[in-house]
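Excluded from the complex is one protein chain; the other protein chains are retained at their positions.
Then we have chain A:
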Amino acid sequence: MPTLVRKTLGEYRRALIGWTVGLCAFLGMYISIYASMMKDPDTFTKQAIAKYPGALRDLMGGLSDIATGTGYLQAIAYQLLGPLLFTMCAVILGNRALAGPEEAKTLELTLTLPLDRRRLLLERWTALALGLLGVALVTLVVAAGASSAAGMGVPFGRILAAHTGLFLLVLFFGTLVLCVGAAFGRKQVALAVAGVWGVAGYIVETMGRSVDALSWLRWLTPVHYYLDGRPLYQGWPYGDYLVLLGATAVLLMTALLAFERRDVGV
């Protein structure tokens, strides 16, 4: 493994462990209460769900089938909270790739090593991607294990498809933050861009689909390509995932070009 990838993973180690434990605890806990909630079917009757305001239901992805295993798993793990938490992890790690060290002035010495800037950025990104992949794999095992233990009856293939989308989504946001950081060298700017794009994108995708004036905007949000294919219900949305992957590649290229011509640390 290239030295800088190893070194960066070393820097990420504690954060990676922390986020993995946190995400696993979250998934394990919420998935395992599925069984007990099913014992009291009143919680999730159509009438009970109908009491929620429509907008809130939209925001949570509809909730119409939350009494089924697939619907529950989607609402809990893959609709809002799961992606939100995992994206936060990706954003924080993404900022630690370049913008953080640049603000802390520790990047200067790394930059004066006999590596070209492209290689520096690519190795940092590789470490970020590997770190996120590690978190994704461990959380996949926990999600799949807990849901089968809770008797949800969701096939593993579907969970794998949804989890792959989750990984691609967080990789997109991690790369976005790295890219903005590479271009501007400021953590706050990168956070703001990722925050606005992520939150606005989610709202447009979930609540805006019924508003004609907004619906075209859905095509511009990564959340659309994550949610729209409903992998937990319909299996692999290859096209959507390719879009996410392609967008990530474009961001990475942009990052390389921007970082190449930057004054660092000014």
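In the analysis below, a contact is a pair of C-beta atoms (placed from the backbone, for glycine too) under 8 Å apart; a residue touches a chain by one contact, two chains touch by 3 or more; residues count from 1.
In this section, contacts and distances are computed from a predicted model.
The complex appears with one chain absent; UniProt names that chain "ABC transporter ATP-binding protein" among the candidates "ABC transporter ATP-binding protein", "Sarcosine oxidase subunit beta", "Formate dehydrogenase" or "Anti-sigma-W factor RsiW".
One of A:195, A:235 or A:265 touches the chain omitted from the figure, and that residue is A:265. Checked against the hidden chain, the listed residues A:9, A:111 or A:203 yield one contact partner: A:111. The missing chain lies against chain A, touching residues 3-4, 7, 10-11, 104-106, 108-109, 111-116, 261, 263-266.
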